[in-house]
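Input: a single structure, listed below in structure tokens.
Every protein chain but one is kept in place in this view of the complex.
Letters are used for the chains, namely A and B, taken in the order the chains are written, and counting of residues starts over at 1 for each.
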């Protein structure tokens, strides 16, 4: 799929400076781009590459004055980065729209229903009473258990497993290999040291505009729902235990884990590899640093770090002093010697 | 599938108080339940919800005296929580028993064998000489490599991959996306800085009554077996390296990792995101706190925390003092000043 400089200029309201018939079919960074690629120059630090890049088309600032001749065709706009990002977005949307139809073999139960313009890939499985909305893409190897609902305009990438009764909203993206609705980890200790399973019969509810990374696990509630609220963004390999609730627009970095029944507020930032124990409340807008071990509830807006986690600023001070411990010990030794001498002198 | 109040009362030995023909088809928490749901009241703290819930049927204590009129049908029993848990269990068993038969397309090698009452989902793969026991459920997209054995009454959830020669016992549950029998991480460093692979030709043995969470990885032994003993319960995203052995009824929380050849005893508790280095012995009944980094063997019954992990009680004291380091430094400064004055005074 090739686009010409004049077509692109039209899309982003720019002015062609060079060959209007120059064509591109992919994107590249200005320092790496080759023939047939579109690039952009926003940061003046990279201007040197403008004169040596092999990119066929480059989006630049309207006001740019060339210091040397340029082989590429330029498109001049007010804000090159925004123009480039707009093109990326249009390109992604265009590519997603191409994806349509039902590939064979797939398994669709007789009671399952799907909307218009869907893509259902080969080896996808839609169980009894599954409902898939309009324009939603179900990639190959996805499993939707009985009674699962997926809304409109959602993208479920290859190999995602969504187990029975879970509910996925509109404009949701779930990346490859993620498991939604595995059993919560609930076992009752028995007198003989063994454990008896507590049935997990709730579900997982994922609201609109959520994005979940690859190979995550989100467990179903014991009863009721584990809930991921509107606009939450989660990275890869994250563990969400049963009955957790994550508030709107909260961001969770890779490999973090949240234990059972903890309620996370809105707009919280959770760093990579952080862990939060069960039954806590994390206030709106809290910030949890990477690798923190959160063992107590956090007030709204507070920042914490460390394992166990405490106040961010205080923790940084303690950490710095902790590294100075050899010095602290040296000072104590010196004091001990001085004091001993003093004791001798004065006695 | 609807059940009436009188049917349920019969199952749990209770007495109907209200409409014996009221019906339910699912479960809910008393504070959230809607029409058609069954709930219970065990904790008096929640009694207020009894008078406003929309649950159709509620299991309550025999002796409960109502303070207001109640719209729901009540079933009175000696112990409402146990009665409710019993119903959950019966419901789960009933649902699992419904799951039967071979869905198409699936791939079953000619030499593979399976027992009675099994479920083999679409896109499941049974390699050469695979044996699946009676009443076992193989969900869609499961891969059982050549010579894999799965016992009776086990449940292998969607997308689980069990590689060649691994052995799974009876009453085992493995949640979606888990990998059993990937190669152990063994490489011999070469003179030129590269690494040469050490073939991993052992297997994984999972004994009876084990439950393993979603997206875990359990590597095969170099030679011999990686062994998960009877009754072990593992949460999600856990890494078990080659030649590890985990003793009976040990519990491992999410995102923990155990390195090669470490032997973990019986009844051990391993917290979330904890890590254990290779070739250690973890004694029976030891407790490893979340996010601990265990670098030395642990005596039976001992509790550890921290990274590197040491004695739990001592570590808590050190952690508390560590947070007080700014205060400790202040006290040292004060001492230094005082001592300097004293030195002046006495000299």
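Things worth noting here:
Here is the rule we use: a residue touches a chain if its C-beta (ideal position, glycine included) is under 8 Å from a C-beta of that chain, and two chains touch if they have at least 3 such contacts.
Given the structure is predicted, the values throughout are model-derived calculations rather than measurements.
Of the candidate positions A:42, A:102, A:198 or A:290, contact with the hidden chain is made by A:290. From the options A:102, A:198, A:314 or A:332, the residue with contact to the unseen chain in the full assembly is A:332. The hidden chain makes contact, of the residues A:198, A:251 or A:314, with A:251. Of the residues in subunit B, those that touch the hidden partner chain are 105, 107, 123, 125, 141, 143, 145, 159, 161, 163, 177, 179, 182-183, 185, 187, 193-195, 197-199, 201, 215-217, 219, 223-224, 237, 239, 241, 255, 257, 259, 273, 275, 277, 291, 293, 307-308, 310, 314-315, 317-318, 321-322, 328, 331-332, 335, 338-339, 342, 345-346. Not every partner is drawn; the one left out touches subunit A at residues 26-29, 32, 85, 88-89, 91-92, 103, 105, 121-123, 139-141, 157-159, 173, 175-177, 209, 211, 213-215, 231, 233, 235-237, 249, 251, 253-255, 266-267, 272-273, 290-291, 307, 319, 322-323, 325-326, 328-329, 332, 335-336, 339, 342-343, 346.
Keep this in mind: only the chains that are shown with their structure count from here on.
Its C-alpha atoms superposed on subunit B, subunit A is turned by 120 degrees; the angle is given in steps of 5. For the pair subunit A and subunit B, the distance between C-alpha centroids works out to 25 Å.
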